[in-house]
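All protein chains of the complex are present and in place, except for one that has been dropped.
Then we have chain A:
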Amino acid sequence: EDALLPAPQNISVLSTNMKHFLTWSPVTVQGETARYSVEFQGEYEREYANDSWIPICECSLIASTVCNITEDISATVAYNLRVRADVGARRSEWGTLKGFFNPITTSLTPPLMKAIADGYHLLLELEDMGPAFQFCVLYWKKDQESTMWQKLVKKVSSVVHLDTMEGGADYCVKAQSYVEAINRSSSFSQTQCLRAQGDRSMWL
């Protein structure tokens, strides 16, 4: 009987901005290619559906050691994940993620943004980070940090109009991303400052 394959090791989840990827170390067999299959189990499956596991078709018998699990890991509950290897007719045991994964632990990054002065209008272009994301934008007159204005951007349209600037004044802007479903925010982005001069913007 063929020797059992070792189960995949070093199984972990890389999660940034609500996008989640399961990764693991390759199972190496001289001269042969291992293929991997991934399954997941939410709290619902553990508590109501006899501890059942659900296969992720897109990660069934794949050669890669990365699986995008974002689509399935969609609720803010604790998920179990497991991977097994197949080489030829041989199949390994399941390797299971140590501990659970809950999307609320995703790491959040500030949005990419670009402040624009269109004449006297202070505009902001924001990265579209997906439907789960809102943005808190702070802007102020340079050197007058004590008076900041805040704008909550719930949906990213092309450009956000922040305010009308006073001619010749310098304005600064920074933004952070916010995910309501997990009630968490990122750190703030780098500050960008600019000055409106008639219809020409000038970066400072």
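Convention: a contact is a pair of C-beta atoms (placed from the backbone, for glycine too) under 8 Å apart; a residue touches a chain by one contact, two chains touch by 3 or more; residues count from 1.
Here, contacts and distances are computed from a predicted model.
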item	value
Name under which UniProt lists the unshown chain, selected from "Geranylgeranyl transferase type-2 subunit beta", "Interleukin family protein", "Claudin" or "Negative regulator of systemic acquired resistance SNI1"	"Interleukin family protein"
Sole residue of A:34, A:56, A:138 or A:153 that reaches the chain not shown, by the stated touch rule	A:56
Chain not shown: contacting residue from A:108, A:124 or A:179	A:179
Of A:75, A:112 or A:169, the residue in touch with the unshown chain	A:75
Hidden partner interface residues of chain A, rising order	18, 40, 42-45, 47-49, 54-57, 71-72, 74-77, 79, 103, 131-132, 179-183
